[in-house]
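Pasting in a structure now, in structure tokens, and then I'll have a few things to ask.
Apart from one protein chain that is not included, each protein chain of the complex appears where it belongs.
And now, chain A:
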Amino acid sequence: MDFTFTEDQLLFQDSVRDFLVNEITPERIRASWESESGRDSALWSQLAELGLTGMTVPEAYGGLGMSELDFVLLAQECGYVALPEPLVHSALVAVPLLVDIGGELADQWLPKVATGEAKVVVGLEQNLLVEDAHVADLLLLQQGDSLVAATADAVSLIHNESVDPSRKLFAVSVAGEAVVVANGDQAQSLIQSSLDRGALGAAAQALGLAQRMIDLSVQYTSDRKQFGQAIGAFQAVKHHMANVAVCLEYAKAPVHRAAYSIACKESVASHAVSQAKLNACEAANLAAKNCIQVHGAMGYTWEVDLHIYMKKAWAMANSWGDAGFHKTRVANHIFTDGAALGAGATFA
């Protein structure tokens, strides 16, 4: 029993955090809102140079061959800075799906993903729309009971604006040639595991987003003075923040357990992921609610940075399975006769 990350995993997290916090500033995110694609290819190249785009790509394809467990801490850091680029999407969903599909498609695309040369995105019906379809070179799309692969030139896109200006969402239809990569049960199982990995990515980012909103709010309430003192000294304000801290603290281990479950193909993976997603998104939603409150009117403005993280948190809550979807999965687990519950069942 060792529920800790290795020194290497923690060191890598530290260095990625340093890089992201320095590079992905709120100013840079605001600038990206002004650009047409909202995406920054120079930044993508930097991420590739750091090995991040190839992190989960098997070594045989020129990647680092790391697992979901290795990536989960990095996904938290991507959340902390509200990284607009589809790194979590690529590393946690698209790459493992390509690996599972295998064959020519994997041979053709994985090496390019590793170097940052190509971007691959996944579109599941659970998500309604496909994120970052406009910068994708290859799209893996659920179509009913099938999974198809289509290159950028074979799809037509209709942009749907999100409340979060960083999110670029598209209705995708296949206009040209698409290759069916899986059908029936095989497709279902690939879709399921993609959804689980997507939910894990959203949960991990939600943890980072919640932490960022806490940090911004602690700073703001320490600086802002009313009634002759910093407003953060008032208990009513402190308790708003303490409630977020408690909620976040108990959401972390479930997310790490979910990452482990997926990486080690534990049979509990699906409901472990659903619990992680529910816990983490609840923490991020509570952070959004309480942090805007302690910011007062400033929190309701476009000008203060809080909304960059708040809006992404809201979006995460309903991406890769909304709360209803994930609650149903947890309920199905616990209300099934003979389910292993109670003391000693967690790691049994």
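The rule is simple: a residue touches a chain if its C-beta (ideal position, glycine included) is under 8 Å from a C-beta of that chain, and two chains touch if they have at least 3 such contacts; residues count from 1.
Note that contacts and distances are computed from a predicted model.
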Self-check item: Listed names "PadR family transcriptional regulator", "Acyl-CoA dehydrogenase", "NADH-quinone oxidoreductase subunit H" or "ABC transporter permease", with the criterion being the UniProt name of the chain not displayed
Solution: "Acyl-CoA dehydrogenase"
Practice problem: Return the single residue from A:Leu50, A:Leu64, A:Val135 or A:Val218 that touches the missing chain. | Solution: A:Val218
Quiz prompt | chain A, residues in touch with the chain not shown (by the definition above) | solution = 1-6, 69, 214, 218, 221-222, 229-230, 232-233, 235, 237-239, 241-243, 245-246, 249-254, 256-257, 260, 264, 266, 275, 278-279, 327, 330-331, 334-335, 339, 341-347
